[in-house]
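Only one protein chain is missing; all other protein chains are in place.
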Amino acid sequence: MIWKSALRRLGAALIVMVGISMLIFAIARVMPGDPARIALGPNASAAQVAALRAERHLDAPLPIQYWEFVKALSRGDLGKSLYTNRPVTTDIAQFLPATLELVIVSAIIMVLIGLPIGILSAHFRGRLPDHVGRLIALIGVCTPAFVWGVILQLFFGYFWPVFPIEGRLLESTPVPPDVTGFFLVDTLLAGNVPAFFDALHHLILPAVALAMAGLGQTARLTRSNMIEVYDRPYIEMARAYGFRPLRIATRYAFRPAFIPTLTILGLEFAAMLGNAFLVEKVFGWPGISRYGVDVIIRKDLDAIVGTVLIIAAAFLIMNIVVDILVSIINPRIRLAAGRG
Amino acid sequence: MSEPGSPVIAKRGGSRAVAAFFGNPLSVAGLVIVVAIVLLALAADYVTPFPEHVGPIGDFAAMSAAPASPYMLGTDTMGRDLFTRIIYGYRLSLIMAVVVLAIATPIGVIVGLVAGYRGGWTEYVLMRITDVFLAVPPLVLAMAIMGFLEPTLLNGMLAITAMWWPWYARLIYNVTRAEASEGYVLAAETVGASTAHILFREILPNCWPSILTKMTLDVGFVILMASSLSFLGLGVQPPTPDLGSMVAEGAKYMPDAWWLSLWPAIAILLVVLGFNLVGDGLREAFEAEG
């Protein structure tokens, strides 16, 4: 039952992916300037520009360009980046794991810190821990990720230099052999525990900067959902039976409150993929987002399309996973094709 | 638009809502912040010490001066007063937020109303289009659009608007679907009211609380998004003062000229915080109203 509806979600996601690829192509058409000229640099001759235009079908009408793109995509070919001069798939394979690793660690921080803050706030509703918790959550939500990045880098770069402020590994640490692209996994596969901790050490600041907004959102939602559950009669009853407050919180109030929280985690994951642009720039994180900024500034057509598609795909997959998780935790929620 | 909540609440006669809003010190604090910022931005020409510093001028004798009289918050790398530029930055941010929401909200509301009420193919097509927009992280889509366009104020607003309306479509779609089967809608259908009448006269009024709350919160988030874009160099261009690019440019001088990016960062935090507090207050007030 779950799998059948998951498949249906996957089908809808595919339609959305086609839509996105068309949308991004339509946007690409209004682009001023000549991407071939920009790619070849101002010293290139007119003949060189014309040759590149022909090679990349840049002179063909948009539907033809789109068709060429779909044909190539079916061969696993996203074109060539004019900026790095390499296949876009090579670039994505190199840069995507670093971003996913960062976002996943951020998501873990978001849940591990955001949920307890929300639970404590709800539990001590109207008292000091609640006020402190709400304030932390609010400031988290209201501060742009790049500001967190700058603040953390300033603090840990100068005043209390206990964390590395850029890169994924110390230079003395050998880069682990590329298996998954996730350094946390690859270092362990290589059996190099110190390298694992080094990678983790490098992840902390960017991951925290990225997690702050989602952390605040998670805490706020958990709090309001918990409060709503606390007001329900069966909790009143549990109180009347004299259950310990902690037991009520964890056993009876948390689970129903967690489901609506979980559904927004997918959205927060998406927001993180976007905000990663801001954090990777500050921390020199060699991920897909920084690559995205670079190719956008250089109007690198194939690479922009590839980057946006891959981020959209990651986001859609994450949402499907969240939906499946929700339906496992609470089978009463039916998976619908268009989730509200 | 500057303070959208209160007059509407008053008109709907929600005295309980008003009481709930003003009974919450956080909401009141938010309202004070918002009103103060809006007033400062409106009166920028009169309250700022160096209104001419908004333009393309430089005072190279006072480059990157630390906070001290007469520059309360210090000067930027052109020797221009930061306080003045932050206030004008607020003006720009607020204009952007108002314009974006004034365009995105009606589009989103109409799409949501039609899709939610008509159902069938209309619903499927409209909501799949909405999904397409929602499936790309908003910042990514706005960046992609800005990457193709020249970075100007107008294009910046366009890019943010393009990714903002789907959220309203989603919200109103859900409310409409719930309302469409309510008794009052069925009654209107029975007496042969036109679709337009049902959508805008019967269903829409019941969406107002959700729309208003979301819009208030969104003023803050549009400002956040705009500043993120300009942090990446894809927003409004100098010499126009823009909070996001001030943080980005100033960050290059950290920590030696900390004031260059610290004050604009705090300025962003304050305005987003203010609108969030007001929005939260409104939501709770509407809930109290029932």
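Chains here go by letter, A and B, matching the order in which they are written, and residues are numbered from 1 within each.
We adopt the following convention: a residue touches a chain if its C-beta (ideal position, glycine included) is under 8 Å from a C-beta of that chain, and two chains touch if they have at least 3 such contacts.
In this section, contacts and distances are computed from a predicted model.
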| item | value |
| --- | --- |
| Per UniProt record, name of the chain withheld from view ["NADH-quinone oxidoreductase subunit K", "Acyl-CoA dehydrogenase", "Membrane-associated phospholipid phosphatase" or "Peptide/nickel transport system substrate-binding protein"] | "Peptide/nickel transport system substrate-binding protein" |
| Residue among B:19, B:36, B:57 or B:154 that touches the chain left out of view | B:57 |
| Sole contact to the chain not displayed, among B:251, B:267 or B:285 | B:251 |
| Hidden-chain contact residue, picked from the options A:19, A:129 or A:284 | A:284 |
| Residues in chain A touching the chain absent from view | 33-34, 37-38, 40-46, 48, 83-86, 91, 93-95, 150, 153-154, 157-158, 161, 165-166, 171-172, 174-177, 179-180, 189-195, 281-284, 286, 290-291, 294, 298-299 |
| Residues belonging to chain B that touch the chain removed from view | 56-58, 60, 63-64, 77-78, 150-151, 233, 237-239, 249, 251-257 |
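The working rule: only the chains that are shown with their structure count from here on.
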| item | value |
| --- | --- |
| Whole-Å gap separating chain A and chain B, where each centre is the average of the chain's CA atoms | 23 |
| Sites on chain A touched by chain B in the complex | 12-13, 15-17, 19-20, 23-24, 27-28, 30-32, 134, 138-139, 141-147, 150-151, 153-154, 157-158, 270-271, 273-275, 277-278, 281-282, 292-293, 295-297, 299, 304, 307-308, 311-312, 315-316, 338, 340 |
| Of all residues in chain B, those that touch chain A in their complex | 26, 127-129, 131-133, 135-141, 143-150, 170, 173-174, 177, 220, 224, 227-228, 231-234, 244, 247-248, 251, 254-255, 258, 261, 265, 268-269, 272-273, 276-277 |
